[in-house]
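Inspection log for the structure reproduced underneath, given as structure tokens.
Note that one protein chain of the assembly has been removed; the remaining protein chains are unaltered in position.
Up next is chain A:
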Amino acid sequence: MTTTDNTTLGAESPLIPGMGEEGEKLTVTQATAAPARRATQGVDSRGSRPVSRELSAFPVLTGREEDWRFTPLKRLQGLHLPDGDEGRLTGAAPSVTVSELEGVRVETVSRDDSRLGTVHTPEDRVSAAAWNSFSEATVVTVSGEVSAPVRIDVVGTGTEAAASHLKVVVEANCRADVVITHKGSAVLAQNVEFELARDAALNVTSIQAWDAGSVHVSSQQASVDTGAHFKHVAVTYGGDLVRLTPTARFADERGEAELYGLYYADAGQHLEQRLFVDHNRPNCVSNVLYKGALQGQDAHTVWVGDVLIRAEAEGTDTYEKNQNLLLTDGARADSVPNLEIETGVIEGAGHASATGRFDETQLFYLMARGIGEDEARKLIVRGFLNEIIQKVGVADVEQELTDVMEAELKIASL
């Protein structure tokens, strides 16, 4: 059985006043008992997508593919190798700088290093193009106490289609905060793998702060071992087109994954996030919250949240939510939560999606305390976005992001 919601709100749709309401096209069918394994094997299931390092496993894109239907392929600037499987992404890869810290080992390795690809396998054509194109990768290994956040700066200086590969390993019982900041100019296809050993904790923030005109397609996959805790916060506001596909899988029972995201689209930007939580082991927990703000003509955001609870994943507890705030006319937010449940023996599974203007009850509350309408609206928008910024858990990064959002809000004609 498949549970599917579809919420699309945009320039031509009426706005829903208030964030508390579900989308209009809400249809829900919920598996009440354990059905057959059919869903994972069926064509529509998230679990049935091709997973391969071979480009040939992913035919040249037409734009009609389920997972590419929202993406303007013309604006990918060749990252999808439209001319065939012989092509490669040959532009200069962005520089990768990692802060030097005790307990953290940083290596630049060749593409045949045996550690690469143990967690990550491409699930779409751009990711496969990146896998087949990169020459060197960066491997960051956390093996001891780390006193400060690990900062990984990925800086682009070119506009030719390029590929990059990054791996972060957190060894057993270790914990680390990792902040990956993408900036500069780039046309980049990127694969990132996060490997969490037993009882490891990784708090990673991926910031997409690209210069205007940049294109970034990033597949970020995590493997979460037993007792491990993975937190991923994706913050996107720069670039012409950014498409992120964060994926969390479990290597054993009792893993936890939290996936958070914040995207702020201005006029003309296409910011897309498609996450996948693959509950492939029993007794794991996941929580997803993505929030988007949009302003300006043809600002377009896409959020697709795929959560698959496989038949063997008894005891799963999962929740996913996406909220979008349309600040001006002319913007469009697509929001599609997909929850597939193949066993009824779970702790909980839920999803929600809401797109709208402001919560009028919040506005009334603030104004009833003397705060003027304009300021109250800004406070609400800030608060809306802060809920994600507060998840970052690294004070100076939270401050940086708060400043960025303040600057974005100044642009908004609130």
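Rule of thumb we're sticking to: contacts are C-beta pairs under 8 Å (C-beta built on N, C-alpha and C of every residue); 3 or more make two chains touch, one makes a residue touch a chain; residues count from 1.
Throughout what follows, contacts and distances are computed from a predicted model.
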Hidden chain of the complex, named as in its UniProt record, picked from "Fe-S cluster assembly ATPase SufC", "TonB-dependent receptor", "Probable 2-(5''-triphosphoribosyl)-3'-dephosphocoenzyme-A synthase" or "ABC transporter ATP-binding protein": "Fe-S cluster assembly ATPase SufC"
Of A:A234, A:A313, A:L366 or A:V397, the residue in touch with the unshown chain: A:L366
Given A:I152, A:V215, A:A299 or A:L385, the correct residue touching the omitted chain is A:L385
Take the complete complex as the reference. Which residues in chain A touch the chain that isn't displayed? 360-362, 364-373, 375-376, 379-380, 382-387, 389-390
